[in-house]
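Left out: one protein chain. Kept in place: all the others.
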Amino acid sequence: MYVAVKGGETAIANAHAWLDEARRGDPSVPELTTDQVAEQLTLAVDRAMSEGSLYDPGLGALAVKQARGDGIEAAFLLRAYRTTLPRFAASLPVDTGAMAVRRRVSATYKDLPGGQVLGPTFDYTHRLLDFALAAEGYAPARSEEAEPGEDAAFPRVTGLLAGEGLMAPEVASDEEPADVTRTPTTYPATRALRLQRLARGDEGFLLGMAYSTQRGYGNSHPFVGELRQGSVAVTIVPEELGFEIEIGEIEVTECEMVNQFKGSRSEPPQFTRGYGLTFGRLERRAMSMALVDRALRAEELGEDATAPAQDEEFVLNHSDNIEATGFLEHLKLPHYVDFQSELESVRAMRAQVEAERAAPQAFKEAAE
Amino acid sequence: MTGLLPGFADPVVDAQSTFRAVLEAMARPGRVQRLPAPPAPPAPLSPAAGAVLLALADGETPLWLDAGADASEWARFHAGCPVAADAGGAEFVLAVGTPPALSALEAGTDEDPHRSATLILQVAALEEGTGWRLTGPGIEHEHRLHVTGAPDGFLAQWAANRALSPRGVDVILCAGDRVAALPRGTSIKEG
């Protein structure tokens, strides 16, 4: 006899218990601590913080651990936590010009004031599995590269170009930007809103979109004007004090892409900028963001906007991986009521087709 | 100002029950709802008008009101809403006297008809069963609503407002501890 499937509380509780067990893995292997995650899986934590829009390496590490290393799930945990937090203040814009730089490269000049600082990068590593890492007691060699001094100055490449009048100026605005986490985006969106959405967008999606612009889907001729990574101070102005106080430092990566612009009737030929800024040390992410930002400026700069990466509504509405994965994964939920209605509908349509085949003449007459 | 009067006794539960009454009122135009736990706001605000204000207005909703300094101070303190100098720029317009003309309030746009003002209109009394004849969404056949103290010429203004539909101003009528509502799509005929 048929028994209805009961997906009751016990089943859910059991599934959760099993998940906990699976997360822990073999209990004879020592458990991972969140400190270890925060210190040794930094880029996974950085990505969870970026897509989760919450800067807290400790919580990021917890999220990565709880999510069993799944980046989107980790970002989701941070977002869901973030929405419950009270807001004490809005910080002032961070000054990336005053960044304590750990890494800074420019592809446009061989050398420049402040110099090229390679910093800790994968760039010139040979991608050979390092079996020494699998052994216990591994101690890394001491780094010989000197850290830039505290007072080292790193003038921006885009500033150097601007000094020559070759860089299109950005329009400064004191207008309070809308908050994408609180207001639904309507289109066309402002650049401030676009950058917010891109900053928390899925890295894979941004990368794919950026890559498409390099392959001719959207005409861009990008150069990495500058990529810089390091820590910046976060400051607020508490209402009761009325002056700035520093509340901490965050690690960020900033990318300014320099793109040629042929000029228009009102503007002379010059360079324009695509901008990327992300929490942590996520260069690929900052670069992708900068390329997509530049692609989305097509209309503003009077260029043809025909490629997917230049389509603002398309890009922004599909960049959020928490939204995307939710809607995709919800297909796992029961849909049998709708499927039943499809079954009835397809059966009815087939019956009609079969009846027509069996007696075409009668149908023809009826139709006439 | 003689000391600030309190707002809701239980801000969470009272805001919810007030909202539900207003929702029910908006969904069934002309039906009168009694608020279970309204605050005692400073005169001349009625408990109902005070409750609606606290339940719906906050720092994100510019408010225009004509109820005097005590009421303004009370609204600012408990709801935290910015006070608009011009009723045309307000999301909530609270009138205890003759209200601004409906046509002077924000009516929304064709694409954003929800961006319209809500007029919280304090009147002397609200009774079901007699008076105006209301029809439209939310009403099965006809609702009767007797409004004591409606502003002069209100029905003519209302007809013009209704003609804007789906744009238009929505009205929440308040008297004592009672509320009734007139969403923009409601048609009103003299009783």
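Letters A and B mark the chains in the order given here, with residues in each chain numbered from 1 onward.
We take it that a residue touches a chain if its C-beta (ideal position, glycine included) is under 8 Å from a C-beta of that chain, and two chains touch if they have at least 3 such contacts.
FYI, contacts and distances are computed from a predicted model.
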Chain left out of the displayed complex - its UniProt protein name, from "ABC transporter permease", "Cytochrome c-type biogenesis protein CcmE", "GntR family transcriptional regulator" or "Alpha-D-ribose 1-methylphosphonate 5-phosphate C-P lyase": "Alpha-D-ribose 1-methylphosphonate 5-phosphate C-P lyase"
Given B:6, B:166 or B:191, the one touching the chain that is not displayed: B:166
Given A:141, A:337 or A:358, the one touching the chain that is not displayed: A:337
Touching residue (missing chain; options B:9, B:23 or B:156): B:23
Missing-chain contacts mapped onto subunit A: 2, 4, 6-9, 11-12, 76, 79-80, 82-84, 181-184, 186-188, 313, 317, 322-323, 325-330, 333-338, 340-345, 348-349, 352
Those residues of subunit B which, in the complete complex, touch the missing chain: 11-13, 15-17, 19-20, 22-24, 26-28, 55-58, 60-61, 109-111, 113-114, 116, 118, 137-140, 166, 170, 183-185
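Methods note: only the chains that are shown with their structure count from here on.
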Centre-of-Cα separation between subunit B and subunit A, whole angstrom: 44
